[in-house]
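Below you'll find the structure I mean.
Of the protein chains in this complex, all but one are displayed in their positions.
Chain IDs A and B follow the sequence of writing; residue 1 opens each chain.
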Amino acid sequence: MWARWWMACRVGAIALLLLAPMVGAVLSGYQIETHWQRPLWLALAVTVGTFFCSWLLQHIGWFDRFGGRAASSTPAVTIGQSGPRPLWILLAMALAIALPFVVGKYGMSVAILALIYILLGLGLNIVVGLAGLLDLGFVAFYAVGAYTYALGYHYWQLSFWLALPLGALLAGLFGMVLGFPVLRLHGDYLAIVTLGFGEIIRLVLNNWVAVTGGPNGVSVVFPTLFGLEFNRRAKQGGTPIHEFFGISYSSDHRAIFLYFLLLAVVGLLIIMVIRLKRMPIGRAWEALRENEVACRSLGIHHVTVKLSAFGLGAMVGGIGGVFFAALQGFVNPSSFTFFESAYILAIVVLGGMGSTTGVIAAAMVLTVLPELLRDFSDYRVLSVGIAMVLMMVWRPRGLRQRRRPFFALPTAAEENRAAALVPGVDGR
Amino acid sequence: MQRTRYFLRLFAAGLLMCLAGEPLMAGEPIKIGMAGPFSGSDASFGEQLWRGAEQAAADLNAAGGVLGRPLQLVKADDACDPKQASAVASRLVDREKVVAVIGHFCSSSTIPASTIYADAGVLMMTPGSTNPVVTERKLPTIFRMCGRDDQQGVVGAEFVVQRLKAERIAVLHDKTTYGQGLADAMKARLHALGKKEVIYEGLTRGEKDFNALVTKLKSLQSDAVYFGGYHSEAGPLVRQMREQGMKAALISGDGIFSEVLVTSAGGPAYVEGVFMTFGADPRNLPAGRGLVEIFRKNGYEPEGYTLYSYATLQAIVAAMQATQSLDGEKLAQWLHENAVETVMGKKAWDGKGDLRVSDYVMYRWDDKGKYKELD
Partner (left out) sequence: MDIYIFGQQLVNGLVLGSTYGLIAVGYTMVYGIIGMINFAHGEIYMISAYLTAIFLALLAGFGLHSVPVVLLLVLLCTLFLTALYGWSVERIAYRPLRHSNRLAPLISAIGISLILQNYIRISQGARNQGVPPVLEGVWRIPAQAVEQQFVQITYQQSLIVITALASMALLTWVIHHTALGRACRATQQDRVMANLLGVDTDRIISVVFVMGAAMAAVAGMLVTLNYGSFDFYIGFLMGIKAFTAAVLGGIGSLPGAMLGGVVLGLAESFFAGFVNSDYKDVFAFSLLILFLIFRPSGFLGVPEVEKV
């Protein structure tokens, strides 16, 4: 008990040292205003909080997890299991289809955003999770997709349905062109090159005012469905969809249309990824991720295999971009910052690197959570940061871990525990 | 298992409480959205907007509210990110059921958000988005309380050519929607006046070292530098110009209208001779003087957009009181036709939602770190 108080007091003292100048002395012009009681209260809260957390965690038995030493009693060899049961899939599908009729406009906009992030997460998952290539500039391909539609519409009246494959192709092409010289590089250098590439794309979009409109962005028209428009009144002799079906106009129709379209695309992508994982190319990706040297000695051409993953991921990013442009009705480079890449990467890592369900869950958490936290107003982004750190510490391997056959040597602690569970083994 | 069930119950109870917590009484407050960047790199402007709107709501409520109901502001953070801007816009419209919105601030946020408000028939008035596109689309319920970049740039260009008689004019911007829009407008007017700039370039927002650019300006012997951007870059820029021995005047727009410019430039000595365009200072208008005293008494200098957001709320409320209605389209129609008396003087809007009279004037900073209107 006293040891715990002592530990909490040390933590509190450090907190006091850290907080005192920052919270206690607020800059105002070249002077400061002092609020000495604030850091004291905060440090006290930290002390008491540390004490109770440590007490609580120990008694509930979660402490092991928080220490990152996941206490799982997995056997030495884990056999791969099939994915979620069909029942769950059906339930999820029913929920997804019912969603637009339950939530309002705001719920729909969050849901569409979540779907776009699921799409992006799944795309990056092919690159990072399956092929093991760390990509810190995924947003570049997202931007290529979005601008393909925006500029295509602006200059050549390109329709959404044409922009969709074109954006994917163009993004894939960019991925290939970038990937070809770079994929020879080892691990982290790829990460850095992609980071640089992401920034270059954004900067070029921002600077090349004559073509891209620079920071002013480009306006995008909302897609049509077989020539039917979603506006209250149709432009240039088109038919608005509500007149065609004889229903009253509602701006919700657009959101519902986009939602189901995205849902279909995401569904197709999930099926594709599941199939790919079982095909030779998917196996090659994962093998390459685990051990590149071994793969090359077995005759797998590493550049082609990596390039296929990189290009495919980029294509998905491009599709996400086209949808983003359609949703926003306006694109400008400020949507494609490095932070966006980092956020998509966070989705993949939090989702458990390679797990489709995990990525979906993580994308939903990371898009819905900041919206739920809107009530915290000033503390919203702070809370998102805290949540990211806590989730990582709690589940370092992601929400859903890969279920594939793999050999894992049990750690010493697990061996002891296993030994203690088997009577007689330890000689007692 | 026991514990899991316990937590599940706890969760369900929490969920129920959240749902029950939604107030659905009659006579509830009138909700007005206040959207702006309250986090991210432009949060300092968000703070100004919030202070103004908060004070306005408090004052109006003290005077008995609107239509017998109190006003309630709903803070909505868009971080100047277009994606978040559309999300908060639908949240304000759909979840919070706001009647009107003050905001957004960054033009790149205002443009996508305004389509959502227009679609839902919610009145939106931005206190600070000066990009022409905001109103050029002629959305019926979209207004602004500030001028347009093309008006502001014109004043800047005429000042540089006619008052300063500058010959070698440099035009810089910070590559944002606002900064570049301003610089472009200035450049266009410059060309119309028969002058050509010696350099037209952008600098990177968020950087502090512009020495290389300043050396280049020096080598071009420019005698006036027009900068479209915010004070966080203008401060270091002017300081580095003076440090390198450049005496050219720096002229900018409303983005540097803040006493923070002095802090970010490293002291009043550096801002002397900096010029900027802004609406006639609301703090000097007779209507606003008393209000400024109240702000100062609370320890806050109402600078930049503080009074703009105050006036925006006043205009919205004036329309509500005149029409006895909370319907966005009716409010908008009234605002298109009538003038409103605000802390910033009398304001009226044209068919597009722009202010009828733009009153940009030139200010000059002195060596005490204060600015004064040029006559």
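Operating definition for what follows: a contact is a pair of C-beta atoms (placed from the backbone, for glycine too) under 8 Å apart; a residue touches a chain by one contact, two chains touch by 3 or more.
Worth saying up front: this structure is predicted, and the values here are computed from it rather than measured.
Trainee: Which displayed chains does the hidden chain touch?
Mentor: Per the touch rule above, the missing chain touches A, B.
Trainee: Just name the one of B:95, B:144, B:187 or B:231 that touches the chain not displayed here.
Mentor: That would be B:231, which touches the missing chain.
Trainee: Thinking of the whole complex, not just what is shown, which of A:40, A:228, A:256 or A:387 touches the missing chain?
Mentor: Of all options in A:40, A:228, A:256 or A:387, contact with the hidden chain holds for A:387.
Trainee: Which residue among B:41, B:162, B:284 or B:321 touches the omitted chain?
Mentor: B:41
Trainee: With the missing chain put back, one of B:244, B:284, B:298 or B:321 would touch it. Which one?
Mentor: Touching the chain that is not displayed is residue B:244.
Trainee: Among A:110, A:349, A:363 or A:399, which residue is in contact with the omitted chain in the full complex?
Mentor: Final answer for the missing-chain contact: A:349.
Trainee: Mind listing the subunit B residues that contact the chain we can't see here?
Mentor: Residues of subunit B in touch with the missing chain: 39-41, 43-44, 46-47, 175, 201-204, 206-209, 211-213, 215-216, 218-219, 221, 231-232, 235-236, 239-240, 243-245, 260, 263-267.
Trainee: Pick out the residues on subunit A that sit against the missing chain.
Mentor: Looking at subunit A, the ones touching the missing chain are residues 14, 17-18, 21-23, 25-27, 30-32, 66-69, 128, 134, 181-182, 185-186, 188-189, 191-193, 195-197, 199-200, 203-204, 207, 293-294, 338-339, 342-343, 345-346, 349-350, 353, 378-379, 381-382, 384-389, 392-393, 396-397.
The definition used in the following text is that only the chains that are shown with their structure count from here on.
Trainee: Round to the nearest whole Å and give the separation of the Cα centres of subunit A and subunit B.
Mentor: A distance of 33 Å separates the two centres.
Trainee: What residues of subunit B sit close enough to touch subunit A in their complex?
Mentor: Per the touch definition, subunit B meets subunit A at residues 3, 38-40, 75-77, 79-83, 86-88, 90-91, 93-95, 108, 111-112, 115, 119-120, 131, 133, 175-177, 179-181, 202, 263.
Trainee: Could you pull out which subunit A residues touch subunit B in their complex?
Mentor: Interface residues on subunit A, with respect to subunit B: 29-30, 60, 104-110, 113, 206-207, 209, 214-217, 251, 324, 327-332, 334-335, 371, 374, 377-378, 380-381.
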